[in-house]
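Apart from one protein chain that is not included, each protein chain of the complex appears where it belongs.
Letters A and B mark the chains as written, and numbering starts fresh at 1 in each.
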Amino acid sequence: MIEVRWHGRGGQGAFTAARLLGAAAALFENRHALAFPSFGPERRGAPVLGFTKIDDHKITDRSAVTECDYVVVLDETLMSPKIAVGLRAGGKLIVNAASPAPYRDWAGAGDLLALDATSLALRIIGRPIANTAMLGALIAWTGLVRLESALRGIEEEMPQRLAAKNVEVLRQAFAIAGENS
Amino acid sequence: MTANGSRVFVSGNDAVALGVRLARPHVIAAYPITPQTAVVERLAEMVEDGSLRTEYLHVESEHSALSACIGASAVGARTFTATSSQGLLYMVECMHYASGGRFPVVMMNANRSLALPWNIYNDQRDSLSQLDSGWIQVYVEDAQEALDMIIQAFAIAENEKVLTPVMVNLDGFVLTHTYELVEVPTQEAVDRFLPPFKTTNKMSFEAPKNMAFTATPAHYTEFKFQQHQAILDAATVIADVDHSFGEQLGRYYGGLLDAYRVEDAEFVLITLGSVTGTARVVVDQLRAEGRKVGVIKLRYLRPFPVEELRSLTRNAWALGVLEKNISIGYEGTVFTNVRSALSQNGTTQEILNFVAGLGGRDISRGDIAQMFERLSSVATTHPANRVIFVNLGVETA
Partner (left out) sequence: MSRHTVRPPFQPKHIADFPCGTCDEAGHLVETLSSWRTSTPEVNLQLCTGCLRCYLLCPEGMIVKKNGKVAIEFDFCKGCGICAHECRSDAIRMIARRE
């Protein structure tokens, strides 16, 4: 089983990304997934977490996720020395940032990777909502689900008026990340 | 969300709404409360987009919501409501009206803790405090079971041998807000499985009835006996419905309970709801280490699976009842129910009560493994106190 922890602020779509990843694996790859947010009241701007669990077998364990294989940070202002707590050895810390340099020592037991997802999102969607770009980077760097599955996930799960642009963002993020493995 | 014959990735709340739409209720009356809110929002959206044709009544409280459902049921309408925690308690007097009036209302309850202290997270104190209300109660483990049980609930409630309201319980947040794969049956398949609601227990101009009347000491007891017998009889209806559902829609759930690796188990944990899933993983881990353990998921608490529990646990050395509840001042309610059922087994089995998860506190795989450890040492330790608060964060001595 692979576990992904997403960090974002309320309103940035961290949980949407967690859900899209789960949907991609479950609906289009015949695997199993659970996706859930940090539970409790939420407010725009407040730090929130999202979680995705993916496995080939049905996932029945719903206890709190304490360790994970990948940590994805949608908002650079959330970065701190503790950001990678629970990241398993050999895992990846993936940050929405122009440069990974400031965070070299914060990846804990994992590898650090960065993508300037906000600029990409601004260019294509016109808004700094980086979640689908980060999803593209995640799957490019981990192979967690196929590109095709993630694209179909967007088309299935996002409202029509948003889907086309997000498909493009994810495609480009996937390509850019692929060049920088 | 797509409509028919499809696989979707949805939350437990979404799954409940999908099940309700398929069941074609005539009337929905509900009041929003975390963590049930998405159910009533989705149903309102479905009414708005025309995919659900129902009378959706806006009410100002849960007490009114269930009152409205009773009124609607009293004229022969299939009715649905949903609530949680404080909302459930707000409608308690109506719950007794619904059951005493033999109105087959179906209710989804999102299990959430009860104030004070104020807490919106998952535990089972809300529904477990209402076991005496005359409602059938079922606890589901995942979103698929939630959708399926909403449909089955109407079939069971409306069965003429039963005519008893049914509460379908989902663990708050853990099930209600978690997204997972769900197969949605087609409307045709559900229509074949669940025929329209027909009853003589209703008011109409053609056949006016005297309803919701008084009973004096001379007769009250017999009404309660009828209700009591109906829930006992519901056990066979539940088994039949489970079987038919499996045949027609492809999924069986085992009826009153589900047993996992219990046949030769020395130590058995008895669980309720979503925590069963975590227990299954621990059972597999311990079995791989050669330990003989198993888990019994109680699906229904009313009717209570007395015979099934007795026969399944007959050879176990020790049992644990894991519940997110405590009947304050005594022991866990599920524990009380289990011990009573097994007291006639004629064995001297040790049974421990694990009170965990109150107010949303997580129950980890490690916690459950520790419960099995306790069970395996209970034969030597004979603890005087069988009620164990798991993960109490402070000293109490």
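Here, a contact is a pair of C-beta atoms (placed from the backbone, for glycine too) under 8 Å apart; a residue touches a chain by one contact, two chains touch by 3 or more.
Note that the structure is a prediction, hence the values are computed from the model and not measured.
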For the chain not shown, which residue from A:N30, A:S80 or A:N180 touches it across the whole complex? A:S80
Given B:E206, B:E263, B:E289 or B:E395, the one touching the chain that is not displayed: B:E395
Among B:P117, B:P208 or B:G329, residue touching the chain not depicted: B:P117
Which positions on chain B touch the chain that was left off? 116-118, 393-396
Provide the residue numbers of chain A that touch the chain removed from this figure. 9, 45-47, 75, 77, 79-80
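Everything that follows uses one rule, which is that only the chains that are shown with their structure count from here on.
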With chain centres taken as the means of their Cα atoms, state the distance from chain A to chain B in Å. 35
Hey, which residues of chain B end up touching chain A in the complex? 7-9, 34, 120-121, 141-142, 173-175, 177-181, 274-278, 280-281, 360, 362-365
Complex contacts: residues of chain A adjacent to chain B: 19, 22-23, 26-27, 32-37, 39-41, 59-64, 66, 157
